[in-house]
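Take this structure, written in structure tokens, and hold onto it; I'll ask about it next.
Only one protein chain is missing; all other protein chains are in place.
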Amino acid sequence: MALDVLYFAWLRERIGQPRERIETQAATVRELVAELSAMDEWHAAALADLSAVRVAIDQELAELDAPLAGAREVAFFPPMTGG
Amino acid sequence: MALDVLYFAWLRERIGQPRERIETQAATVRELVAELSAMDEWHAAALADLSAVRVAIDQELAELDAPLAGAREVAFFPPMTGG
Amino acid sequence: MAARVQSAPFDLGAELAGFGAGSGAVVSFSGLVRDEGGRLVALEIEHYPGMTEKALAAYGERAAQRFGLDDWRILHRHGRLAVGEPIMMVATAARHRAAAFQAAEYLMDWLKSRAPFWKREIGPDGPGAWVAARAEDEDALSRW
Partner (left out) sequence: MAARVQSAPFDLGAELAGFGAGSGAVVSFSGLVRDEGGRLVALEIEHYPGMTEKALAAYGERAAQRFGLDDWRILHRHGRLAVGEPIMMVATAARHRAAAFQAAEYLMDWLKSRAPFWKREIGPDGPGAWVAARAEDEDALSRW
């Protein structure tokens, strides 16, 4: 399936782009992380410490083991610091 | 000693005046209440239920057994409803 | 750092303009006259001139010390206040939000039950009952 993958804040900076479109068969966010980390050292570095990474699927916060079936957009970002 | 005695809200209405100047030897607020209650039926009615009456001595909240020595102004009023 | 008692209306926005500059977190509370389902046309608020100003200033200073406030403001009206009008406001400024929120709630709890104000309802037919103190307001003080 085709997915838009978005990055924010320091994840965006480490990966070097705010978004990319990828083809994947990943069933869960965790599988997608493994695929992305295998692409190059920048993805690997940005996604190395998952305790510092938050995920949204189609603009809703999600867990690492959430299924990707039907998803169109997945975003990775650090813990939020709003307010 | 001479004391200014002030009344607010429904105590003022029941007693029929906002303030009066009295001569008293009362040592505590409670003794002053007894003297005032003996003056007439309006004072007696207003001060009958002391659980509904709050007291200030010289503009500071005080207890019924607080001493009156040196006081210049004593006020009686219902529980406050500010805010 | 100011407490004020006045009969004139006030504008919450104008009071907050510039308040808390240099601070990180500003909390305000304001109380308005409710119509209580049409029973009220106004509130009449009596107070104890002299004691009121001292009490408000004392509560403000106590809150500033306890919660490390950068600034605070208390404004309370007296006299006849029509439905919808502002009755009073408090504002607190602190470095972080927890202190600003706690200080505002602390001030409100003290004002409600310990500042010398008494409210009376004014209905379509004239003056009505004095507002009774609420047990919840008295209870709220015990948390501080």
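Here are a few things to note about the model shown:
The chains carry the letters A, B and C, assigned in the order they are written, with residues numbered from 1 in each.
Rule of thumb we're sticking to: a residue touches a chain if its C-beta (ideal position, glycine included) is under 8 Å from a C-beta of that chain, and two chains touch if they have at least 3 such contacts.
A quick note: this is a predicted structure, and the numbers were derived from the prediction, not measured.
Every shown chain touched by the omitted chain in the complete complex is listed here: A, C. Among C:Gly20, C:Gly60 or C:Pro116, only C:Gly20 touches the chain that is left out of the view.
Checked against the hidden chain, the listed residues C:Gly31, C:Gly50 or C:Gly128 yield one contact partner: C:Gly31.
Within the complete assembly, residues 6, 8-10, 12, 56, 59-61, 75, 77-83 of chain A touch the chain that is not shown. What chain C contributes to its contact with the hidden chain is residues 11-17, 20-35, 84, 95, 97-98, 100-101, 104-105, 108, 136, 140.
To be clear about the criterion, only the chains that are shown with their structure count from here on.
Chain A and chain B, compared by their mean Cα positions, are separated by 72 Å. Under the contact definition stated at the top, not a single residue of chain B touches 2 or more other chains. Multi-chain contact residues of chain C, defined as those touching 2 or more other chains: none present.
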